[in-house]
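The complex appears here without one of its protein chains, the remainder shown in place.
As written, the chains take the letters A, B and C, and residue 1 is the first residue of each chain.
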């Protein structure tokens, strides 16, 4: 049997860029977090019934007995999480979802947009292969140093030009060099990536509003080439051809 | 114009007896708390909408720029308050209500039952007169040392006999010695006190469920000899003859 | 420049934010927190022909995201109101709406007749209070019964007449149409939902009356749906009510079709809530380039 929601303790919770937080948690007993890159947890930082639903966050890293989530404060839920201090507890359920396919061959690129960088750290680490990392941001780049620890080539873009290429990350992405592409970010960006990579393996991490996170409510479904799929169960990782099936 | 809810910062919040907490707060800017003995504040230790209503707590003391509340954890609201750590903020509105009449003459007794002791510390201090203090508890006595700092004679009872008289505080209360009696505690206790003190001035602090705390919703009313009264506005302090008017 | 004014039945509101009946007393208590002149309007505590003491027992009970109340129309009666409260309200430079409750059509009519001769700006007919036996609730369920009372009151009433609808109506759209046909100049909705709570320790209902009225953010999505449906079905101005606690809620109601909104239970968790909502609406209008709320009213 899987455990339900379990309490974890906040070790650190820091704003690493404007509105972007990194939180590190561990379980009170010395148990380890489970999970593959691309999988996610549902988090509740409240005991009351408002907010009502837990919030999904991708595993950003697992090191020893500590799990890291990287998150952007969007609304009330992430705001509540951002206010937690070391020693505070929150509840989490997971790991959930399918995760990225790690059994791959060939040249690999990772392309993230904004907070889509979150699951990519753990992915890079787990691939344990040579990877080129492309990450685009709007105003402010973050997590570049973490990435550099794992890969040789990091390409950065910002829309305002504050770091790296001024513009979109897809402007400087060179698909011809790669066989496998992992991407996470705004749908429009992922669609662009996919359209640049026809014929290649494109794995993308999808988002949708979730209630249960475990596949029961059918709230998080998307239409795919192979029918209606649950982002929380058959996903969040889908292949590009599954998602962009209209052509 | 009065200020609405204002943020205050937790200095300390400690369990001083089983389920009984003492919380000390100050405003972020060096402003002082206002309020007379017997007045109360409405407290919100939550930003979300569940719990929905603020909780009323009597001023237990004001010293310098710090206010003290003494509270028993009853349900969800007081539980949330009990989990606040130093540095946390909560919001409060007040002072509210009428407070005790301090312009009194004669020999004074204060009689509290359980957490009814909360407003009595500030009362004692403010009376600045010789006072006898009777406090009854169920199992565990608390705040006795705080009281001893202000009065000569403290009479304690516990229902289990763990301190002082074993039984009710009204067993050892000697009404004939006093002209003015202040009381706060379970209604049955206050009624007993009043019945022992006919003809004397008995001031009692009443409780009722509150929504607005400022007299607008008519949720907290009680029937009195002089008509329907709002505990939050015409009270919480009433005279015994107002409340026990049936005879 | 933005314009928050709203004109409802020839009565001009500075802004669309009105304090809801029963949650704002007669304004005195809140006047200690802000000048009442900042409000669009105030709907008074429900008035009955005769003074009432209200209900016994517990009157207020918290629920998830809201509260149950069973106040039971405690009020000083129309004459008490005119004598003791109206002089204060008259001076506040805001629209004064007298909320009128009753048990019989005759009482409603008499109450309204007495208010005709006063300075109040509008009447809000509460045909929907769940907390008094025969407290108008009976009128708020069936469209035909509502038609009857509204028609009679309409004849007697010399002020613009808002009819306040109950969400417990069998069919809110038919109810709305019926009230408009009977002469309502405007509609406000919703009042509280019939609801209850049980004390499992004592094995008794929490309220002496068993049933009480549910209000607060918990009901907002239902209230919003009702305002949307009603605003599409009738041609009179609609005042949206139900769980509004911030400017976003208010804008949702306006986009659903409301001309103005009322803030009820929200006042209990923050006496300045209406002011914050007004300021939030103004900022939203500026940010979104909305000059007049008409531009977004019923836009969805």
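Note that a residue touches a chain if its C-beta (ideal position, glycine included) is under 8 Å from a C-beta of that chain, and two chains touch if they have at least 3 such contacts.
Remember, it's a predicted structure, so these values are computed and weren't measured experimentally.
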{"item": "Neighbouring displayed chains - absent chain, whole complex", "value": "A, B, C"}
{"item": "Residue in contact with the excluded chain [from A:49, A:63 or A:102]", "value": "A:49"}
{"item": "Candidates C:6, C:73, C:195 or C:278 - the one touching the absent chain", "value": "C:195"}
{"item": "Omitted-chain contact residue, chosen from C:25, C:40 or C:66", "value": "C:66"}
{"item": "Identified contact with the non-displayed chain, of C:146, C:218 or C:275", "value": "C:218"}
{"item": "Residue of C:83, C:248 or C:291 touching the missing chain in the full complex", "value": "C:248"}
{"item": "Positions on chain A where the hidden chain makes contact", "value": "1-5, 44, 49-54, 93, 209-221, 223, 227-228, 233"}
{"item": "Residues from chain C at the interface with the omitted partner, ascending", "value": "63-66, 68, 170-171, 193-198, 200, 203-205, 210-212, 214, 216-222, 224-225, 228, 243, 248, 251-252, 255-256, 284, 296, 299-300"}
{"item": "Contact footprint on chain B, counting only the chain that is left out", "value": "49-50"}
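We take it that only the chains that are shown with their structure count from here on.
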{"item": "Label of the chain whose CA centroid is most distant from the centroid of chain C", "value": "A"}
{"item": "Averaged-CA centre spacing for the pair chain C and chain B, given as whole angstrom", "value": "35"}
{"item": "Where chain A and chain C are represented by their mean Cα positions, the distance between them in whole Å", "value": "47"}
{"item": "Shared-contact residues (touching 2 or more other chains) in chain B", "value": "49-51"}
{"item": "In chain C, residues with contacts to at least two other chains", "value": "64-65, 217"}
